[in-house]
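Only a single protein chain was left out; the remaining protein chains are all shown in position.
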Amino acid sequence: MSEAPLLEVEGLDVLYRGRGGEHRAVRDVSFTLGRERLGIVGESGSGKSTTGRALLGLIPPPAIVTARQLKFQGQDLTQLSPRAWQALRGRRMSMVMQDPRYSLNPVLTIGRQIMETYRLHHRAGAAEAKRRALEMLEAVRIRDPETVFAQYPHQLSGGMGQRAMIAMMLVGEPDLLVADEPTSALDVTVQNDVLRILDDLVTRRGMGLIFISHNLTVVSSFCDRVLVMYGGRVVEQCDAKALHEARHPYTRALIAAAPDLQRPRAELAVVHRDPAWLA
Amino acid sequence: MSDLAPGAIFDAAPRSRGEARIRDIRRALRPLMRNRLAVFGLVIVALLAAMAIFAPWLTFGVSPIAQDLSQRLQPPSGAHWFGADELGRDIYARTVYGARVTLAIVALVSVIVAPVGLAIGCSAGYGGGIVDSVLMRITDIFLAFPKLVLALAFAAALGPGIENAVIAIALTSWPPYARLARAETVTIARSDFIAAAILQGASTSRILFRHIAPLCFSSVMVRLTLDMAGIILTAAGLGFLGLGAQPPTAEWGAMVAAGRDAIFDQWWVSTIPGLAIFVVSLGFNLIGDGLRDVFDPRSS
Partner (left out) sequence: MSQTPPPEVEVAGLDVVFASGRRSVTAVRDLSFEVARGEAFGIVGESGSGKSTVLKAIAGLVPAPAGAIRIGGRSLGPKRSAADRKLMQFVFQDPYGSLHPRHTVEQTLQEPLAIHRIAKGDSLISQALRDVGLSDALRYRFPHELSGGQRQRVAIARALILSPSLLLLDEPTSALDVSVQAEILNLLARLRRERSLTLLFVSHDLAVVAHLCERIAIMRHGELREVLPVERLRRGETSDAYSRELLRASLGFARAGESLAFSPETR
């Protein structure tokens, strides 16, 4: 049974114009997303974060975002008004960011923030919103939801904060979640806990997930498919399990450049940047 | 060497430390040049400097102290462009020569206040503990005195005159710079590059002079330019009270004072020097605003 894709992107471009000239942060990016996990991997300057933000309409002017096609559940996103974006964001598409210290409002309690997000998109009284918020906190496996509900972001550890952020972003029950380096600021033992929660929620709710990261190990083990970006372009698209058979020289170089616990090497491969990749 | 630098690497490499510094300063000040108001302020201050340096030529040899009682309180005319004061002296000439006194006071106060403030503030911020407490309490004491009152007290104790006016103003103006330097130092001291300097064996004075103080410099500069107007006004105030430059030296504050009895009928005697004070203060303020936008865009 094939289903209509959740997201259809074709020819996405993001252009920044500054005093130093023009800069194409994202060039001609195309992909489709179903109810699956898609990883976008790249180094700094590859355009991966910009792509994620462009999908949610979070690139402010004077940057120019254009695409031949940008459709979410069949709805055209390219000409959307701010009000239409507001209706979409938080409700049908959502974003989790890297560091909860900077992405959660420091002066509101966790509970308030989750309730606010919920009430923005659903007609619900305070009691109902509180119930939903507590439900979400339980869903992200926070053992003591009542306590965390009343706490402020600075009182939470990295892992807890990130779970709270996930709870807040999923309370509206979106169909698409864009996660931009959601585990990069966390300790490695905590990372896997958070990934397991994301995995569970995404599977159970049948959501589409775009997982943006610089960490190839995590992306290749967590996602179903992988996009590799370099200089604003997608240089490789393949199944996560087939990554070691990647064809583009940049992907192969990136895999070879990362130290591997199971394959000791005397010297790590160095990426020789071919200017042709930027063409 | 394969990773690319963010843009600047594409122009020719500087060939010496001095060349690198000059380029860096020019690059930092380029946004200042685009700010039209700041450039206007720079023009005013440049004019002030020109007036001070080229006074004899700009007045065509007319003396600022030559009295001519037949010309007493003459209105502006061909003979006296800005009119004459109560002793028949040419106000234009006195205004132009008055720039020297103003410039001298501004320069001398700056040269005392900035280094003292930096020295005390940086030492307090880096030393911490008892050094910090003692230095900051001394700073607080000086900060508590109202400028003009303390200046009056000093002038009364030391006698009137430009030098004493400078000392008086400097003594009351340095505390904010110490506070500023201390606040910056506390942040800078936590940086890794300071730890690196300590690990290399740098002495405390070396760290303060070569590593910390240069970084506080831009804030001090901004603050100083914005304070200039206040310094000029304080100097003028002292002059008005007869405690600054003594007659017959032309000083704008004293000139304003001299003309206050005649202000309704012979407005030019007080107003012209008053305008000069206003314009120069404005010039410094505009530069200060421009510098602040360049160095510290967060606070604008």
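Letters A and B mark the chains in the order given here, with residues in each chain numbered from 1 onward.
The rule is short, and it goes like this: a contact is a pair of C-beta atoms (placed from the backbone, for glycine too) under 8 Å apart; a residue touches a chain by one contact, two chains touch by 3 or more.
Because the structure is a prediction, the values reported are computed rather than measured.
Enquirer: For the full complex, can you list every visible chain touched by the one that's not shown?
Expert: The undisplayed chain, in the complete complex, is in contact with A, B.
Enquirer: May I ask which residue of A:26, A:218 or A:234 touches the chain that does not appear here?
Expert: Considering all chains, including the one not shown, the answer is A:218.
Enquirer: Among B:75, B:214 or B:247, which residue is in contact with the omitted chain in the full complex?
Expert: B:214
Enquirer: Which residue among A:28, A:43 or A:116 touches the omitted chain?
Expert: A:43
Enquirer: If the hidden chain were put back, which residues of chain A would touch it?
Expert: Missing-chain contacts on chain A: residues 43-44, 158, 187-192, 195-196, 199, 214, 216-218, 220-222, 253-254, 257-262, 264-271.
Enquirer: Considering the entire assembly, which residues of chain B contact the chain that has been omitted?
Expert: Answer for chain B: residues 1-6, 8-9, 13-17, 19-21, 24, 191-193, 195-203, 206, 210-211, 214-215 touch the chain left out.
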